[in-house]
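Every protein chain but one is kept in place in this view of the complex.
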Amino acid sequence: MGLISVKEYKESLKDGRVVYYEGQKVGDVTTHPALKVCIETGAIDYEMAETPEYRDLAVVAHPKTSEPITRYYYTPQNSEDLLKRHELMVTATRLGRGVIPFIHDVGADVLNAANITANMMGKKEYIERAENYRYFLQKNDLSVACAMTDVKGDRMLRPSSPKQAHPDYYVRVVDKDKKGIIVRGAKAHITAAAYCKELFVIPCRNMTEEDRDYAVAFAIPTNTKGVVQICHPVTWKLGALEFPVDTPIRNHTDSLVIFDDVFVPWERVFLCGEWQFAMPLVYNFAYLHRHTAASYRIPISEVLLGAAQAMAEYNGIDKVPHIREKITNLVIYVDTLKSLARASCMDYVTHGGIPIPSPVISNIAKYHFAENFHDCVKAIENIAGGLLITAPTYKDYQNPETKEYVEKYLGGKAGIPTEHRLRMFQLIRRLATFETEVLALHAEGSIQAQRMTIYAESLSEIEKYKKWAEEAAGIKK
Amino acid sequence: MGLISVKEYKESLKDGRVVYYEGQKVGDVTTHPALKVCIETGAIDYEMAETPEYRDLAVVAHPKTSEPITRYYYTPQNSEDLLKRHELMVTATRLGRGVIPFIHDVGADVLNAANITANMMGKKEYIERAENYRYFLQKNDLSVACAMTDVKGDRMLRPSSPKQAHPDYYVRVVDKDKKGIIVRGAKAHITAAAYCKELFVIPCRNMTEEDRDYAVAFAIPTNTKGVVQICHPVTWKLGALEFPVDTPIRNHTDSLVIFDDVFVPWERVFLCGEWQFAMPLVYNFAYLHRHTAASYRIPISEVLLGAAQAMAEYNGIDKVPHIREKITNLVIYVDTLKSLARASCMDYVTHGGIPIPSPVISNIAKYHFAENFHDCVKAIENIAGGLLITAPTYKDYQNPETKEYVEKYLGGKAGIPTEHRLRMFQLIRRLATFETEVLALHAEGSIQAQRMTIYAESLSEIEKYKKWAEEAAGIKK
Amino acid sequence: MGLISVKEYKESLKDGRVVYYEGQKVGDVTTHPALKVCIETGAIDYEMAETPEYRDLAVVAHPKTSEPITRYYYTPQNSEDLLKRHELMVTATRLGRGVIPFIHDVGADVLNAANITANMMGKKEYIERAENYRYFLQKNDLSVACAMTDVKGDRMLRPSSPKQAHPDYYVRVVDKDKKGIIVRGAKAHITAAAYCKELFVIPCRNMTEEDRDYAVAFAIPTNTKGVVQICHPVTWKLGALEFPVDTPIRNHTDSLVIFDDVFVPWERVFLCGEWQFAMPLVYNFAYLHRHTAASYRIPISEVLLGAAQAMAEYNGIDKVPHIREKITNLVIYVDTLKSLARASCMDYVTHGGIPIPSPVISNIAKYHFAENFHDCVKAIENIAGGLLITAPTYKDYQNPETKEYVEKYLGGKAGIPTEHRLRMFQLIRRLATFETEVLALHAEGSIQAQRMTIYAESLSEIEKYKKWAEEAAGIKK
Partner (left out) sequence: MGLISVKEYKESLKDGRVVYYEGQKVGDVTTHPALKVCIETGAIDYEMAETPEYRDLAVVAHPKTSEPITRYYYTPQNSEDLLKRHELMVTATRLGRGVIPFIHDVGADVLNAANITANMMGKKEYIERAENYRYFLQKNDLSVACAMTDVKGDRMLRPSSPKQAHPDYYVRVVDKDKKGIIVRGAKAHITAAAYCKELFVIPCRNMTEEDRDYAVAFAIPTNTKGVVQICHPVTWKLGALEFPVDTPIRNHTDSLVIFDDVFVPWERVFLCGEWQFAMPLVYNFAYLHRHTAASYRIPISEVLLGAAQAMAEYNGIDKVPHIREKITNLVIYVDTLKSLARASCMDYVTHGGIPIPSPVISNIAKYHFAENFHDCVKAIENIAGGLLITAPTYKDYQNPETKEYVEKYLGGKAGIPTEHRLRMFQLIRRLATFETEVLALHAEGSIQAQRMTIYAESLSEIEKYKKWAEEAAGIKK
């Protein structure tokens, strides 16, 4: 029970799943040049469990059987467990050079959310199904992707609105019988879906009674009939114009996942028509997942700060006042993120019997990251200078006719090899992309979603402060 | 040993100290109408020790004698002690309706700083003097003000610079003999100095060898000959135009403290000529005091948020999107401050053998408060509206000829008494003053001082991230 | 025809108007110590017309009669007229040391707005009445206050909503007959109403058919029966703790103006029931008045920048990098304001046959001022330091026992008299008050009002850009 090897993980993905990449159907995801890179990124989780150095962080004893299981699928009991899980995610992401493995962590978030929501509903069958599914994942050490965001159509309209161009903009139940349900719809930008064994599908918004068919949550194997994925192209190798780097590229693709009348057996259905619980399920997932998000953004923030400092030194400007101010801003950014992520574990709350990081503080942590990310990118671009985009390429560096010129004229501070400078420009170009910016804003919910959660979750706190203000004003009621 | 009563505290202040207020010499500070209000504010510390509800927070057993002493003068041992002290300060400030008592907390910061610095210097006499002085304060439960900021003259010049208009812009040793030293100079905006028993004087900047006479730290009774204080006028009662409020006004004054050739015996001298340790002493104090600052700003932030929400509701606009966004911003502000202040205790470091809240995080906490305070004030002013400054006065409300008009036309949302609205405007006018803004920026060091500390204290962290960036760039050294 | 003297203006105010100040009914506004100061401020307009240096700016020939009239009541014809009027307001405000006279300028804005709206409605009687009223004002050189902002009650409810606590939260017509109409309600924070001869009343929001009784605009003499004013207390002299300054204090008060069933003859009614034109009238006034607002904020911004620079020099820090950055920010603030205000005249549009400064740019100018004002105040507070609020008072400076200490220790950079520094602190305390901040945000409409206008007025511009974007995207329709 409990732990599979990297090899077993990869083998398991040769299961007939339907995946398209750049307009082509992919036969075997494990040998596709781009997807292979993503799979290696995900496999870090399995590697950690096999590595003595990380074993304690990555593996825990099953509370009942004492057998080793991944920490991700272990139900946290207290602040320490939450801090430990936080540390696991930060460490895994550092190993992934800024990319989190993504094949257990999100799955753990949605698993816990399903557990909590079942407990809140109090329906015995849901509680049992969630527990059984947890045990199933623990036992088989499965990779799980969470499919949440519907394609939505007109974002201002409800799922069931007749004004939508068609009724399938949100995943819905189109049929059901004794054995299970049939679902139709599509979910957008589902990270790692192409190389996870299981897909856990939940709604992405609140529902009304009219939307009852859309209030559905379930888990299925990724190779289930009718599941079609269209992946987004990703960078999987450095181009010929770039300096070669001997550490592996890490990346993920995300899929548009289409559910073309897919059958789900009842034992994997976790919500079906209980529209009042669509929202709690969404929120329970979001609470947890925003903490995950805040955690896995720490390493990239650290490296951005490091690149800014390196660049400042290479250019000889690290002691210039306005450059120092920018470095200081980056330190404040990074350390505030880290403090908020940890403080949310220290000040945890208990939902549906399970301790979770403070929803308000987790959301503030994630919001802090996202809201201020562009300013960090801007600071780095400011420090690095225009050569970031106009510096000669690796090919110019290799051509003997031009190499000497490049070597001579692209130097910075004396003593710093020109190549170091060119490599650091290249690193920043790879880190601070348009894609990274959009991910900062939209992955794990838009910044507006975080703001709404922060407001909604702090209403009682606000009310308390309001009373104190009224007292101070001499207002008697 | 160990605890004195409120009454004893007040009596102790009738000691011949030389204090000026609004150009007049004050005979007895305890009966002066303005200073009396300040003294009552300071006395909250003594009251808490006498109040069963707060006893556990305010009082600890002396580690050696087990006698009760104030928690402030107890040397913290771990994260829990730091969190407890943090809670004590927050609670005391809530009791002071946003004003911290200020007669033990700053004293504790400077006492700990002197202890730590003595340990770092390793000079036996200084270590003993600091310990003796701690015991003296513990035993007599004395109030202590810290006099740090020199008047400076030209801020760009060193203390000893001959370009300064005179050599006394920084407190300095003008003579010394076997018994002690004679000091001259002046310290600016020393809060609570007029009603503390002791003055603890330390430098406010780094020193060079030329500045050796300015590298001096000492403690003296406030009524020592040659000590002259000029207090700043403060609000000590509500004006006739304001609605009466039955909770007491809380406030502090700060003094320009002149040292007109004051004698200090050697046993109260903690630094004298060791110019290399001026900076460490300053920093050790600042580390601690910035955490104190971040702590005592929490209650005022909470009440500002509460007042904003009350005002939004009274005006009927609490559901307007842009108002909600402003309230959300205030929540983020308050909860980030609270998380950072607590995280700094969780991630403490040990200096000179004593655990202190993380200097980087404490400074970020204080900086967060100060840097964003004006935006909070602005949000509240935006929500409250122009009536904040044009609303009729309490006198208009009392005059029968105009009262009816005011009552009728100044109403807000139906069901909210007009008087509540007028009172809330008044509260905000009292909270969000020019003085509060300046204090946010300058008390406990300017925001630039915090930025410098954050940068200086995170240099090794930055270096680590730089190495990670270089590794990621494929740079080999 | 056309120009009255300062003396005539003052005499005209002894007309039995009903004004309360600090709960007391004021007999003669011209002799009341506070109101007298405000009247002197308003009188600057009349003084300028009498001063050769400003005559050309302040006075124009009547287009028909060629007699001299105030430029304010002259109908602008082109960009040059608008720039000239802009310059007149800036100059008048500089003479008022940051305070605009306020007794012709707002009046001119509302007069032009009534003219434009009448032209837009195309109703002959309204067009005639507006022209007649203009001639009446030109001929008698009258001071006019504009009463716009209703007290509103619940701000989310319409004027006629039965959920309002009473129906009089917006000024409305309660009766009408052949001679005129009877109005009831109250208008809040009406600047200079206590010392203008005429009150021009207009709605403050859009109206629906149900609100038809609230769609009313009219002008009446301030001493009309039933008009009651409650003024807001203002600073009218320096306190005993402040250094005396020999230039006069300039200030304004604003009134809560109650209309207790006031009669208005038809010839002074400019809107009565045409609810569709409430909004255009509001907007036409706001367009013009936001430009006035942007104009009269220029001198205060200039002086704030000057004070910041003075303070930096006195403290010896004007060459410190982060101080320079703050000064640079202030320059950008001031010069952007000035450029936008002028550009709005260059890019004028014609409404109802009358050229007006570009509504979008005018609103951006006013918004720029308001949105960023707090940051400017913060910059100045940062530069000046804590002594802004803790510096000894004028009384301490006068007392021989303390004067020497103050003189010696409050010095800054060598060569700058201590008194200069203390005076500059005092100036900043007077300029950067809570009142100024609230005025920046709320006078001439909240910043949200400006944002709404900017959006609404640029819809066709946005649409044009959208088409360009679609073209660039290869979208064919």
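Which chain is which? They are A, B and C, in the order written, and residues in each are numbered from 1.
Criterion: a residue touches a chain if its C-beta (ideal position, glycine included) is under 8 Å from a C-beta of that chain, and two chains touch if they have at least 3 such contacts.
These numbers come from a predicted model, not from an experiment.
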| item | value |
| --- | --- |
| Touched by the hidden chain, restricted to displayed chains | A, B, C |
| Absent-chain contact - pick from A:238, A:279 or A:317 | A:317 |
| Residue in contact with the excluded chain [from C:317, C:340, C:391 or C:441] | C:340 |
| Option from A:221, A:355 or A:385 whose C-beta touches the chain left out | A:385 |
| Full-complex contact with the absent chain, from A:119, A:164 or A:223 | A:164 |
| Residue numbers in chain A that touch the chain omitted from display | 20, 22-25, 149, 151, 153-157, 163-166, 168-169, 186, 188-189, 228, 230, 232-233, 241, 254, 256, 258, 260, 315-317, 319-320, 322, 374-375, 377-378, 381-382, 385-393, 395-396, 398-399, 401-402, 405-406, 408-415, 429, 432-435, 437-439, 441-443, 446-448 |
| In chain C, positions touching the absent partner | 94, 97-98, 243-247, 302-307, 309-310, 313, 324-325, 327-328, 331-332, 334-336, 339-340, 342-344, 346-347, 360-361, 364, 367-368, 419-420, 423-424, 426-427, 451, 454-455, 458, 461-475 |
| Residues belonging to chain B that touch the chain removed from view | 321-322, 325 |
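Assume only the chains that are shown with their structure count from here on.
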| item | value |
| --- | --- |
| Any chain that touches chain B and chain A | C |
| Interchain centroid distance [CA atoms averaged], chain B/chain C, Å | 39 |
| Residues of chain B engaged with two or more neighbouring chains | none |
